[in-house]
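In this view, the complex is presented without one of its protein chains, the others remaining in place.
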Amino acid sequence: MSETTVTPERPITVEEREVKPGFVGTNVPRKEDARLVQGQGVFADDMRRHGMGYVHFVRSPYAHAQITGIDVSKALELEGVYGTLTGDEVAIQTDPFFELSTPPGSEIKDYALAVGKVRWMGEPVAAVVAATRELARDAAELVEVEYEPLPVLVDAEKAQDVEAPILHDDAGSNVVWSGEFDWGDFDAALAEADRVVKIDRLHFHRFSSTPLECSGCIVEYERATGQWTLFGNHQMPGVGAIWMAPALRVGIDKLRFVSHDIGGAFGNKITLHPYFVACCLLARKLRRPVQWTEWRTDQHMANTHGNERTFLDIEVPVRSDGTMLGFKVRAIDDCGAFPRYEPLGCIIWAQVTPGCYRWRHVRVDFTQVCTNKSPVAPNRGYSRMQQLWFTERLVDIVAHELELDPVEVRKRNYIRSDEMPYETPNGCVYDSGDYALCLDKALELIDYGSIEQRREEAATRGKLLGLGIGSTLDSGTNNFGQSMILNPELQFSGNNEVATVKLDLFGEIVVTLGTVPQGQGHETTASQVVADILGCTPDDVHVRPGHDSYWNSHAGFSGTYASQFAVTGIGAVKGATERLATEMRQLAAAVLGCAPDDIELAEGQARMRENPEAALPFMALGAIINANNAGLPQDLDVTLNCRYVYRPPFEKPDVERKYGNLTLTYANQVHACVIEIDGETGVYEIVDYAAVDDCGHRIHPQIVEGQVHGAMAHGLGAATHEQFPYDEDGTLLTANFYDYHVPHALDMPPLKTDYVESPSPFTNYGAKGMGEGGGAGIHAVCAAIQDALRPLGGPIVTDSCNPPNRVWELIRDPEAARAGVAVESA
Amino acid sequence: MEAVSSKTVAVEVNGDLYEREVDARRLLVHFIRDDLELTGTHIGCDTGNCGACTVLYDGQAVKSCMLLAVQADGARIETVEGLAQDGELHPLQQAFSDHHALQCGYCTPGMLLSAKHLLDNNHEPTETEIRRAIQGNICRCTGYVNIVEAIAAVARGEA
Amino acid sequence: MKLEGTRSFEAPRQAVWEVLNDPARMAKTMPGVESFDVQDDRHWKANVKIPLGLGVLPLSIGFEKIEERPIEYARLHANGSGVGAIMSMATGFHLSEADGGGTDMRWEAEVKVAGPVGSMGQRVLQPIVNQQVQNVLAALDEQVQEAYSAG
Partner (left out) sequence: MLLREVEYARPSSVAEAVELLADNPNARPLAGGQTLINVMKARVASPEVLVDLNGLEELKGIELGGEGTLELGAMVTYSQAMSSAECRARPILGEVAAQIADVQVRNRGTIGGNICANDPTNHLPPLLVALGATMTIVGREGERTVPADDFFLGVYMTAAGPGELLTTVTVPPAKGAGDAFASVTIGRDGTGIVNVAASVNGDSRLVVGCVAAVPVLIRPGSTDEDAVREAVHRAGLDPPSDVHASADYRRHLAEVLAARAVEQAAGRRRS
């Protein structure tokens, strides 16, 4: 007979604890921090397994070449080498990865290692496994590969030329996907306009977020069951498994993905499947765990980059007062050697088709092509950042050419708060927001009123001062149905996320997330939600760090990407916790002999509302259901282990019209940037900077603000230095941090922040996903440079990356920098 | 004297003395991570730029990816694992948490040691001095805003 | 990267031409040459260890004479590979008679380098290649002088 049997007559009294309700919306201490500040996080390279071997990839020194022979014999002779893997083996043992595109992109054959041909410099050609890291690299040097070089394609604008080398013979074309988007009535807008601003070319450059932890994994193969365990830093294992399992010809449950801490991902760890499959094959072949760590130069040369996009033949119909009616553009997107996550970027941009503006008439001719560069993948602000940069450039170029104030043009064209929820020309619904208010706050932070005075003062020091604004959207919670607009055959739509919340034997509340966090503080924010619902403190809630697909708490779209945790992750946690709360009340009611509605959860107890003395501590509930359940009513259907799948309310889009709601929430940020340019050298300094964020109700304001800081730093880095340019031979010119300059602490300007809270009508807590920031820093810096150089002949900023050399060129030859822009009377 | 391809080294790390035979080619950071299994010291680049591998080496902040393990014979090294004492977080560790000076936490160990090196040598750093002290540590999450604030708070005695 | 320049030799055009067409002499212009094989009059092979100050970069290089118009123009291709390093060079030499009996040589070279050397960064790559080419030209000068005075 157990001592813990509880009856209403003998309630257990527990020590009174201070319980502060309402944790959501407050800055509770981050649960993740204690281990991370002590160096006790567990990252991909921190794991060890008995008898494991280290993998080193042999990479192509050519951007485009036939492989005419691979000889691994010398590598195998080296003592300490366990084995090798080549493209021939991969082609026999696996099927090509699933392609998302319609033809011609669907015909591309993508494997874990190069098969027959290499298509970018750094592409893995073979792999070697050895007893130590150093030996594996020694052995990789002994693998002899013979190549026959082929002509190289690096310019996406030339990819469709007749004489262009073709990367994928199976596809017969370098085009992955192309399509027309036509919303509203662009011809009518032209007729209605007073002026048409024409821009020949705008170019959004290639870069990535370069997470400080590179990719990696340990893969173990269990021969008894044919199951692989992949401990690594894949940020979207659900989708990773969709690629990997068919390629490996196994069921999806044969792939167990585990992650603990991830040192940043930003989208760059979504397409690790080729490397992971190579490791799976090696683990099976060599009958031992294998460990792969990517180094920085590997990451730059051969992991993922953000999409490079060129906007051509742009037309913007404008009224004399600065009202812009829409735009027409031909966009060419460069996805590098293989599409992988693409061509999703060919539709993702349409989540923010008109940016923050009331433009109704849009015509876009969009083509995505392959080139001999590293493949792309989502990168913080995936595909929308390019589009938002484009819309912000349109506003600033129109203002410049019509001699209007960019602030006034923005306000005239912004979607107004009283128009929310607002349906865009392609059927997306902007849920809430007050862009003009955000702009006003940003301008106030940088003391907009004094700008002209500061401009004059700077001029006395020989400096050109300029102000730039970047207004952006952070569209979160994808409707994967948008993929059907690209390829109606695809069977993807909606979205989902999973959480499991249980009350364990000793009363411990255990939360299991489907998300795969990389620093966003999910353990903390989940615990806030759980604590509020269960009437306890976040300290009472244990959120399991990381992810394990064997926890069975994930679904097809699980992961951390596309600004969605505050909606999907929190939605799942809330749903699961409410289920648990219901069960706890049912159990307590059964034990205490009352109705579930008579029970309240508070102060770590389930107690009778009318008689708080009649209470069961959580520990008692956990113990009863798990270990002391005799005598409970037979019809009491309670497990205290509740799984919930959050599913946002989406419809399938209208594929014919390419129309529908592609995202659930739209956070927005407005940045204002003041720069000073040294007119002699083109060197510039950001002297004042403000960012105002509106992501609806903030669950943890400090975490939100941290995301704003980080997104701003990424924007500034990309605007000033970070770029992945290739020379004509397909050599990456910024192969590591020697040449790829990431902002350090001295590079960062003083940063001022403020916020607005426009709750989303569509979500729990009125929260919106946020964190990507839409590249606002890039837009603001481009605009500020253009503004500063107005006195020097008005050069137009047409590229998203403007290091000092480029600014100097704008100064030296403003006419050339204006040549592609014209204003015509309509 | 003969040059050797491996050597036994005695290194004091966080107050503990380790004796290990290491290859001459092994970098100190691999020695710390792989041989001593102190994986709090991280690797974020291969060119000496990122500072994730920063440790204190005889009291000086250095990047452990630009030293050989054999060089460390007789050295006194402090890594992130040595910061907390008797279960109490070091004031910098506490301040990093309080000020949300970390997100993914990958740069944090190196950042903490650079900050400690600063405060060991300068009790009243200006903001610029703080930024200069962590210039060799790349963070891709925070934009450094809260890191600078956390270090300043410790200098002010607020943590 | 593309490099070009001019150089004057105090030797008649025929003498310069002969050196350019003498694999044994050309071999001596290579930095750190360890072995040299003449396969036929258009193809040679060399193993070199290019000194890079901090160490050496071993490469095996195949040469091919692509075009020649005796005593005025020659074009050579060189393809080298080492451990993870790829080098290719297309060079052209234009010879003309200088005033006073010497020879003027206009040369151009297109050099491609990839592999670990490339990852050392932009700041060192071009100066290194530039300097190696200058060294070759200086050595060529020596060979011309030697051949001319010997002949």
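Note that the chains are named A, B and C in the order they appear, and that numbering of residues resets to 1 at the start of each chain.
In this section, contacts are C-beta pairs under 8 Å (C-beta built on N, C-alpha and C of every residue); 3 or more make two chains touch, one makes a residue touch a chain.
Remember, it's a predicted structure, so these values are computed and weren't measured experimentally.
Asks: Of the residues B:13, B:32 or B:62, I need the one that contacts the missing chain.
Replies: Spelled out, the listed residue whose C-beta touches the missing chain is B:62.
Asks: Just name the one of B:13, B:43, B:104 or B:153 that touches the chain not displayed here.
Replies: If we include the chain that is not displayed, B:43 is the one touching it.
Asks: Spell out, residue by residue, where the missing chain touches chain A.
Replies: For chain A, the residues touching the absent chain are 133-134, 136-138, 141, 295, 297, 680-683, 720-721, 723, 725, 733-734, 738-739, 741, 743-744, 746-747, 803-805, 808-809.
Asks: Need a quick check: the contact residues on chain B for the chain that isn't drawn.
Replies: On the side of chain B, residues 1-5, 7, 23-27, 30, 43, 46-48, 51, 54, 60-63, 65-68, 70-71, 73, 114, 117-118, 132-133, 135-137 touch the unshown chain.
Asks: Contact with the hidden chain only, please: which chain C residues?
Replies: Counting only chain C, the missing chain is touched by 51-57, 83-84, 116-117, 119-120, 122-128, 130-131.
One rule holds for everything that comes next: only the chains that are shown with their structure count from here on.
Asks: Taking each chain's centre as the mean of its Cα atoms, which chain lies farthest from chain B?
Replies: Taking each chain's C-alpha mean as its centre, the farthest from chain B is C.
Asks: Report, in whole Å, the distance between the mean C-alpha point of chain A and the mean C-alpha point of chain B.
Replies: Chain A and chain B have C-alpha centres separated by 29 Å.
Asks: How big is the gap, in whole Å, between where the Cα atoms of chain B centre and where those of chain C centre?
Replies: Distance between chain centres: 48 Å.
Asks: Which residues belonging to chain A are in contact with no fewer than two other chains?
Replies: 297, 736, 738
Asks: Could you list which residues of chain B touch at least two other chains?
Replies: 47
Asks: Along chain C, where are the residues that touch chain A in the complex?
Replies: Counting only chain C, the residues touching chain A are 83-86, 112, 114-115, 118-123.
Asks: Can you name the residues of chain B that touch chain A in the complex?
Replies: The contact residues of chain B facing chain A are 23, 25-26, 30, 33-34, 37-47, 49-50, 52, 79-81, 83-84, 89, 93-94, 96-98, 100, 102-109, 112, 128, 130-132, 134-148.
Asks: Which positions of chain A touch chain B when the two form their complex?
Replies: Contact set of chain A toward chain B: 27, 29-30, 32-43, 45-46, 48, 133-134, 209-214, 261-264, 266, 295-297, 518-521, 702-703, 705-707, 709-710, 712-714, 736-738, 742-746, 748, 751.
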